[in-house]
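What follows is an incomplete set of chains from the complex, kept in their original frame.
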Amino acid sequence: MSDIRKRRVKLLYFAWVREKVGSGSEEVELPPQVETVSDLIDWLRTRGPQFDDAFARPQVIRTALDKVHVKPAVRVAGAREIAFFPPVTGG
Amino acid sequence: MAARVQQEDFDAAAEVAALTAGRTDIGAIVTFTGRVRGGEGGVAAMTLEHYPGMTEAELSRIEAEAHSRWPLQASLIVHRVGELKPGDNIVLVATASAHRQAAFEAAGFLMDYLKTRAPFWKKETDASGNAVWVEARQSDDSAARRWS
């Protein structure tokens, strides 16, 4: 039971990732094969054409785990909030 | 040390006055103000999106990093979000130190890091009404790398 609860995460999408996905946030149950950010992106792409399009170029997708920038190889275990977005353009 | 995200405009003078009020140990204050450029090569309108919660956290981390690198007596970051027009303020960075070099370098560092790390995204609308997400610039990445 506690194991399953830990695999529930909130996903957030920003800027053109949000527009392509068609939603700003959702709650998902991560499947067992998803260990890293990179795995998560691979799995998300299987969820429909809008996801496949949004994540078609993983090299321009940035990720934050619980509001901290991370690299694609970082493990997602324990994260409650995972955000995907393009390279930032503020300032 | 303070970092804010807001829709409303800021008053750079009032912000700096509040930052340095009653202090006589400050010898140098540097401010950077970023504005929406219109006209030729500029935009008709701009929308700034951000990641609430992470933005403030990231700005605070960047500011703390600046304070660990330079002897700063005060600093401030204010960044706007929402709909902006040509001539509107976007961002204010202010640094105060005993000496000018620290204030200059820290202000440059804050802007370079903010540009590459703070989760803001600009969508620009041109005169014909076409809206496009601004692409990150290679030059911003290399500007940020000079501090590492």
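The letters A and B name the chains in turn, as written, and every chain counts its residues from 1.
As a convention for this text, a residue touches a chain if its C-beta (ideal position, glycine included) is under 8 Å from a C-beta of that chain, and two chains touch if they have at least 3 such contacts.
Owing to the predicted nature of the structure, the values given are computational and were not obtained by experimental measurement.
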| request: Would you mind giving the copy number of each chain kind in the full assembly? | output: A x2, B x2
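Quick note on the criterion: only the chains that are shown with their structure count from here on.
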| message | How many angstrom lie between the centres of chain A and chain B, each centre taken as the mean Cα position? | response | 27
| query | So in the complex, which bits of chain A are touching chain B? | reply | 12, 14-16, 64, 67-69, 83, 85-91
| chain A partner contacts - residues on chain B that touch it in the complex | 34, 48-51, 53-54, 57-58, 79, 90-91, 111, 114-123, 133-136, 140
